[in-house]
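A single protein chain has been omitted from the complex, and every remaining protein chain is retained in its original position.
Moving on, here comes subunit A:
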Amino acid sequence: MLLSYLKIAWKVLMRRKFFTFINLFGVSFTLMILLVVMAIFDQLVGPTTPTKRIDRMLFVNVIRSQMVDGRGWMNMPASIHFVDEYVRKLKTPEKVGITTTPSNATAFTQSKLLPLDRSYTDGNFWQIMDFDFLSGRGFTADEVRAAQPVCVLNEATARNYFGTSDVVGRTIEIDLKRYRVAGVVRNVSAAHVYAYADVWVPYTLSPQYFKDNRINGEFLIVLLAPSAAAVPDVRDEYRQMMKRVEVPNPKEVQALFSYADPMLAGMTRGLLGTNDQTVDDDKVGSFYLIVSALALLFMLLPALNLINLNVTRILERSGEIGVRKAFGAAGHDLVGQFLVENVVLALVGGLLGLVLAAGALALVNQAHTVAYAHFALSWRVFGWGMVLTLIFGLMSGVYPAWKMSRLNPVAALRGGEQK
C-alpha cells in the first residue's frame, strides 16, 4: 500500500515539474535558513568544544551600576577585587574562572606583523573549558599567582609565528614582551565569546589588574556548577551574594546588579531585557516564544503556498479520488495517502534544505566574518531539521487531505472525467 502511495506521489510530482520545483524551492529554502540559524545557535549555546560542559556553566559578563538621582546606568565587567572578594568565596560552584574579552596585541615575525586577539585568564579557566590541546597544557594557578610570562597559543598563531604547531617551551614576543609557550590549542571560533582568543596569558599580567576596591573592571566570570542540577543553586547563591556587595562609591552609584546566567539567558537578558535591571528576568521564555513564533510564521508562507497548490491538485485528481472511494477506500485511507504524498515532498525538500544549509554554512565559514568559525550541521541540528520538515509536511497536508477525504464520490467521479 505504501509503495503504491509513493509511486503515485512520485508520478504526481513529476507530472507538474515546474510547480514541484517551485514548491521544493519554497520548502528547501525556508528550511535552509532555519537550519543555518539553528546551526549558529547550536554553536553559540550548545555543548561544543571548548564549552562542552555548557549545561553546568554560568556566565557573568556585566555588573550594572544604577547611578544616583536617575542619572542612568553604567554597564561594565567585573574587577579582580569583585572576583576575589565575592565570587571566589561562593560555596556552590565547583570552580570559578575568569577571562577577558580579547584585546588587540601584535607579534612580529621576521617578515611580517601578526595582529592577535589576546585574553587574560586564570588557571581555573583551563579546567572549566575543554580546549583541544595539540601539545602542552594551560597555565596553572601558581604560574598565574607568580605572574609568570607564560602563554597558550591557538594553532593558527603558532603556525604563523613559528611555522609549526609543536612549539611548547619556545618563546614568543607579543607587544615587546616575551612569553614562554605552555600549550597550543586547536583554533576556537569567535562565536565562543568566552573562550575565543589567539593567545591567552595570565591575568596577573594585565594592565587592568588593579588591586584597589573598585567593582568594575574587565573580567568575565565563568562558574562551573558541580552538576547541571546544581545550576539553579549556584545562580541563587550568586543572587544572594549580590545583596552583600558593598558599593565603593555611594555618592555616585546607588545600587549594583549582576546575574550569573547560563549562556542563552545571558544573551537574552542583554538582548531583550530592559536597561532597568532591578527586576530579575532573563527573558529566556520570551526568547523561545518569539523564536518559535518567527519560525512558524516563516514556515507558514511556503506552507500556505503548498496548501493552496494541494487543494488545486485535489480538484485535478477528483476522478482518482472518486475511483478510490468507489472501490473501497474509506476517508482515513485517503487522508493517509495524501499525508504520505505531502510528507514525501516535504522530506525531499528538507533533504535539499540540508544540502543547501551545509553549503551556506561552508560559505559563512569561508568568508571569515567570524574568526575560525566552524558552523556545521550536527546530528542535533539534522534531527531538528527533520522534525521541522515533518511538522511542515503535516501542517501543509492535513487540511487538503481532510478536504479530499470528504469529497462526495459521485461528484468526484463526475468532476474527474478522463476522456
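To be clear about the criterion, a residue touches a chain if its C-beta (ideal position, glycine included) is under 8 Å from a C-beta of that chain, and two chains touch if they have at least 3 such contacts; residues count from 1.
Everything that follows uses one rule, which is that contacts and distances are computed from a predicted model.
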{"item": "\"Heme/copper-type cytochrome/quinol oxidase subunit 3\", \"ABC transporter ATP-binding protein\", \"Cell division protein FtsW\" or \"GntR family transcriptional regulator\" - which is the UniProt name of the missing chain", "value": "\"ABC transporter ATP-binding protein\""}
{"item": "Candidate in contact with the missing chain, chosen from A:L90, A:L315 or A:A329", "value": "A:A329"}
{"item": "Subunit A residues that touch the omitted chain in the full complex", "value": "1, 3-4, 7-8, 11-12, 15, 319-320, 322-333, 408-410, 413, 416-419"}
